[in-house]
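In this view, the complex is presented without one of its protein chains, the others remaining in place.
Showing chain A:
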Amino acid sequence: MTLITVENLSVRYGANTILHNVEMTVEAGEIVTIVGPNGSGKTSLLRAIIGATKPSAGRVMLKPGLKIGYVPQKLHIDPTLPISVERFMRLTDPVSREQCVDALEAAGVPDLLKRQMSQLSGGQFQRVLLARALINRPDVLLLDEATQGLDQPGSAAFYHQIEEVRRETGCAILMISHELHVVMSASDRVICLNGHVCCEGSPAVVASAPEYRALFGTGTGGALALYRHDHDHDHDQCEHSQEAAE
């Protein structure tokens, strides 16, 4: 069953075209990862899906009644705002304390309920965000570089938790990631984005696609290739502009 359908989506900020003619879908229960260089429109695509950015053309269709759990890239809580983990988790959804405890457990941080958000470490914070996203049993989980700021063991553990969550709840996962080595092993499908969909498919197919190599280089994992990327590759009728990449 298709949960999210993105049709012919274009997003513009002023004169800059961030996304054009993006087509993609997310099916129930699958893990889809969006990869792409900085400024390739990954976050804009996610924002368009949750309705935070209005498309300039095309549309985003969600399955009626679709429940979305969203884990933002980073969440800055102003130090002047005192809020406990429990209060934070119960902010938007009418949920019980037991549900909070369960969600925290599912996210791998069972004992944080009474702590202040400002006292959490980076890893704990991201897991609380994950727990909050899980609390209303979403059909699909959206993660926008949710491991930013975590060290490598931390982010590996985080992605492990994501797979665990999928196995237990069966929810679909659409995530943005920079960590290609993790992505390639954990995803069912990879979408390579650079203003448009460069290529997509299973991790193995994408990794060998010429478009992907043009973006990330041929090195295994491509971790360093990210920083060597320049906009010198060509596609049929697509124009890459440096402005769009800003």
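Convention: a contact is a pair of C-beta atoms (placed from the backbone, for glycine too) under 8 Å apart; a residue touches a chain by one contact, two chains touch by 3 or more; residues count from 1.
As a convention for this text, contacts and distances are computed from a predicted model.
Taken from the listed names "ABC transmembrane type-1 domain-containing protein", "High-affinity zinc uptake system membrane protein ZnuB", "Protocatechuate 4,5-dioxygenase, beta chain" or "Molybdopterin oxidoreductase family protein", the protein name that UniProt assigns to the chain not shown is "High-affinity zinc uptake system membrane protein ZnuB". Screening A:51, A:170 or A:210 for touch with the missing chain picks out A:51. When the whole complex is considered, the residue among A:18, A:45, A:120 or A:142 that touches the unshown chain is A:142. Only one of A:2, A:38 or A:92 touches the chain withheld from this view, namely A:92. In the complete assembly, the contact with the undisplayed chain comes from A:84, out of A:5, A:56, A:84 or A:148.
By the touch rule set out above, chain A reaches the unshown chain at residues 46-47, 50-52, 68-70, 72, 75-78, 80-84, 87-88, 91-93, 116, 142, 144.
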